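Omission of a single protein chain aside, the complex is shown with its protein chains in their original locations.
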Amino acid sequence: MEVIGKSVIRKDALDKVTGRAKYTHDFQSIPMLSGKMVISPYGHAKIVSIDTTDAWEIPGVRAILAGEHFPLTGEAIRDRPPLAVDKVRYHGEAVALVVADTPRIAKKAADLIRIQYELLPVVNSPTQAFQKDATLVHEHLGEYKKEEDSTPVPNSNIANHIKIRKGNMDQGWAKSTTVVEASFSFSPSDHVAMEPRCARAEIKHDGNIIIMTSSQAPFMVKRLIADYFGEEIGKIVVHTPYVGGGYGGKAPVQLEILAYLASKAVGGKPVEILNTREEDLISSPCHIGLDATVRLGADQNGKFHAAEISYWWDGGAYSDKAIDVTRSGAADCTGPYQIEHVWCDSYCMYTNHTYASPYRGFSHSELSFVIERTIDMLAQKLNIDPLEIRDINAIRPGNRTPTRVLLNRSNVGNLPKCIERVKELIRWDKGAILEVNPRFVRVKGVSTSWKTSTIDTDAPSGAILTFNRDGSINLMSGVIEIGTGTKTILAQILAERLKIDLDKIHVKMEVDTQTTPEHWKTVASRGTFMAGRAVLKAADDVIKQLKNIAAIVLRAPVEDLEVADSRVFLRDEPYTGVPFTDICYGYKYPNGESIGGQIIGRGNYILRNLTHMDQETGAGKPGPEWSVAAYAVEVEFDRRDYTYQILQACSVVDLGKVLNEKTALGQVMGAMNMGLAFAGRETFFYDELGRVMNPQLRTYRPLRYGEHPKYLVGFVETPQLDGPYGARGVGELGLMGMPGALGNALSLAAGVNLNNLPLTPELIWKAKGGSQ
Amino acid sequence: MLPFDFEYYRPQSLQEAVDLFQSLQRQGKQSMIFSGGTELLTLGRIDLAFTEAVIDIKDIPECNSLQVNEQRLLLGSALSLTKIEEANVFPLLTKISSGIADHTAREKITLGGNICARIFYREIVLPFLLADSQVLLSGPLGERIVSIHDVFQEELRVEPGEMLIQLAMESKYIRAPFYAFKRRQQWETGYPLITIAALKIDQRIRIAISGLCPFPFRSQEIEASINHKGRTIEARIDGALAVLPQPILADVEGSAEYRLFVLHNLLFDVLAALDQVQG
Partner (left out) sequence: MTGQTKGRGTLKSFTISLTINGEEKMVPVMASDTLLFVIRHHLGLTGAKPSCLNGDCGACTVHIDGRPMKSCLMLAVEAAGKKVTTIEGLQGTPIQQAFIEKFAFQCGYCTPGFIMNCQALVEKHPDADDQTIKEWLSSNICRCTSYAEIEEAVKSVLKKK
């Protein structure tokens, strides 16, 4: 291996440290109109009237969209009007849209739109939504157009219900000598990508629709706008430059729709909508919340036999991607453990909260907290070491997942090995509790997680390679450079396969859906896997074409040729060969005759053998492979104040194969940082009207420099045989076990079960009975 | 981006500023004194602040004074918090200042701006309350020097057109033993759950608090109880908790009950730090 595994400098590095990297809002063009949303100040209210008279008085206002019935949108269920009509269903929902000459004029006019509301009862949690006679968020749920595998229940707040029925519960409980049962709850929170979402649209005179958007899914933008509004898909071109972070939050299609409608309203002129931070937090989709109950049974040796799990996901006001999160959460409902008898109901609930989108881990960090806390409670009851009980039950080749997929040495990582490494890194042998003094105690907590990516069964990825006259290669993939460094890794994969210098590969960072081959969405840690496979195929295509011409030039059979160092040569006589420069645009004989032609490599990949899950039992193959990881967190806890510091956080991830070590470390550590913030601090606070009380970064607080712990990261390499060079996804795993490990450490430290997030000192104080 | 325009003035002298204010008033224009301006920019953009004219006082020499000598410490209201921290003339003030917002923001936030802030924590005032500071105000009726206790009750209460120019205190306070702590909802970022500042002078502990109520305060009643010799520490703290101003805040940072729990422990820490020291 020449390039694979090395921490090569990222291809986007220089752009990004010099301020030259351009993001959607950095492309300034004149004229560009500005769109400004008017958002709902309430969680649930009837729209009595909208008066735009005063707003129209402002010079420079070009259009005001409000009260109009546009086609309903939504990925799995068409339940979402682009602009609220008749009623608002969440605080932050767009009700009107002003299009004006400048952002300031748009804002001024938006402030002058008078909307009268009549408050409606608020559905403020999924548990509340699930009650009989709960207020309905959608009165006409049964009438919406939907995808076949979504199962909304009319006259309820259930948008989707996924069932897992594996084994026989009676048998499972019969074998269980010890059973624990617990309930869990946490509110929605947010991704907080540093780049607020931004979209612009223009409709040209020839009908071409040009969109630029900070999106993880430009190809989805194209498809959905064509679908929703009956546009010709080939006329829609979506550009996505660098994206300033997404973590799942930029996978849904939202502002693009508004920008398109805005442009349409002003005769196709270009319109840009840039979220304010407040809008980005509460108007655009957020990180899902969850209420859950778990019953887990084991025998006296700690072997799990039965699990009964209920998840009520807080999908918010519109179902969109929460439908899929609900399904994904069911598919991997038990965490990475072998349990013979599993019963799970996973409900996507409508509430009057901001609607949910994917969030790094796609249901797995959330369910991991629930499962890992339950396991610690069980371990405590059985008096078994928390890591040992995880090792005993760790999922292994030969086991079956909750959806009954048979696991083998390739399609699941090595969890026992991850657990073993965590043990060493966190010095588990020194004990979980270290008394510093009567007031302070240092405590370790552990967890594990797993994940399969339940993406569309026919999701595609493609790659195109073209040559420059100097023999260097242009690599085009539909993967978005969103921070993960995937495009650099694709270049490494290509360099390795072609055996050429990495500097000879030019990566196109921007995606435009007209000339870049499709990559379904840059989500679910599928970039390296799927696009990597497509690149390998494209590389093989190029090698074949190069050899075909070289065979003629060198008068040798193709089988005798090798490709390396930007030339094709005879295997047994390496000095006899022809450089890429002589053949990549055709070979020209001395007399001028030419053969061959421009070499264009193409490659594609589609996941194979995925199936839908059975509606009654959940049986099916929802994803290609299961990545696994084990974790530990060490805190110093103040028994007097219930405050704590996170001293160390540890993740050991089986990533199949390390392709770029520092990039992989960065992915894992960055995800851990995000997971600790989610676990310890981040949440939306709602009042009784369903309003988010902390919609700014001074009240909604990601982790800051200096609040970060020492990171301990280990890698296990169990190759996934069909992954590029054996690689598995890595972008999400670092996050997923943090809430569970932190929750376990603090529960042990405080001597009380902490089953809510975020784990603030006040939460611990309350659990300790502080308010009495 | 602010959704409104305004006139901008940058007077070079106190007199010019006062005249400007009066002239704008005569024209019926709403005006605002501006030194760091962070609140106008952050609240203005979400429609919580508005002005038709801005009087930026940062070029006025008196507002930029920073003097310390044997007798007194004098600070101009337009000094940025980082300038005050870098001078580090009053360690308690440095400590309180360095807990506000973040370092870069404090390049812009000024002493006067924080004291006059609408966001009610106004933590920078705590050391000045403890040090019985003098306040120099300038307005249409001329200048006046008053005790901070006369003009700062929950917030700075001055006559229309009056500007906060300087604050001063006797030097003995800057050397006094002190204790200060900012407890937040979680870790080290964010508004205070409670910020406590305490100082011992003439054998008495003085205490000022932000974040407990929707205003910062110093309370004679609390100090009386805390300094009640001959009673147990617990009794002194309980006594203090019984005479707190109202209301106790209950918001996203924390419930009222939890704030009282936090305050209890902070008062304990204050006593642990200062009860036995000479001051």
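Residue numbering begins at 1 within each chain, and the chains themselves are lettered A and B in the order written.
Note that a residue touches a chain if its C-beta (ideal position, glycine included) is under 8 Å from a C-beta of that chain, and two chains touch if they have at least 3 such contacts.
None of the values given here were measured: they were computed from a predicted structure.
Colleague: Among A:26, A:385, A:565 or A:614, which one is in touch with the chain left out?
Modeller: A:26
Colleague: Out of A:445, A:485 or A:743, which residue would touch the omitted chain in the full complex?
Modeller: Result: among the candidates, A:485 touches the missing chain.
Colleague: Using the touch definition from the top, which of B:33, B:101, B:164 or B:180 touches the missing chain?
Modeller: B:101
Colleague: Looking at A:5, A:41 or A:245, which makes contact with the chain not pictured?
Modeller: Looking across A:5, A:41 or A:245, the contact with the absent chain belongs to A:245.
Colleague: Just the residue numbers, please: which parts of chain B touch the chain that's not shown?
Modeller: Listed in rising order, the touching residues are 1-2, 4-12, 36-38, 41-42, 45, 53-54, 56, 58-59, 82, 98, 101-105, 107-108, 188-189.
Colleague: Pick out the residues on chain A that sit against the missing chain.
Modeller: 7, 9-10, 12-23, 25-26, 28, 191-196, 242-247, 274, 276-277, 482-485, 662-663, 665-666, 669-670, 672-674, 696-698, 702-708, 710-711
Heads up, the rule we're going with is that only the chains that are shown with their structure count from here on.
Colleague: Which whole number of Å gives the spacing of the CA centres of chain A and chain B?
Modeller: Averaging C-alpha atoms per chain gives centres 44 Å apart.
Colleague: Considering only the defined contacts, which chain A positions touch chain B in the complex?
Modeller: Residues 103-104, 107-108, 111, 276, 278, 640-641, 643, 645, 680-681, 685, 693-694, 698-699, 701, 703-704, 706-707, 758, 760-762, 765-766, 770-771.
Colleague: Taking the complex as given, what residues does chain B use to touch chain A?
Modeller: Interface residues on chain B, with respect to chain A: 1-4, 45-47, 102, 183, 185-191, 251-252, 254-255, 257-258, 261-262, 265.
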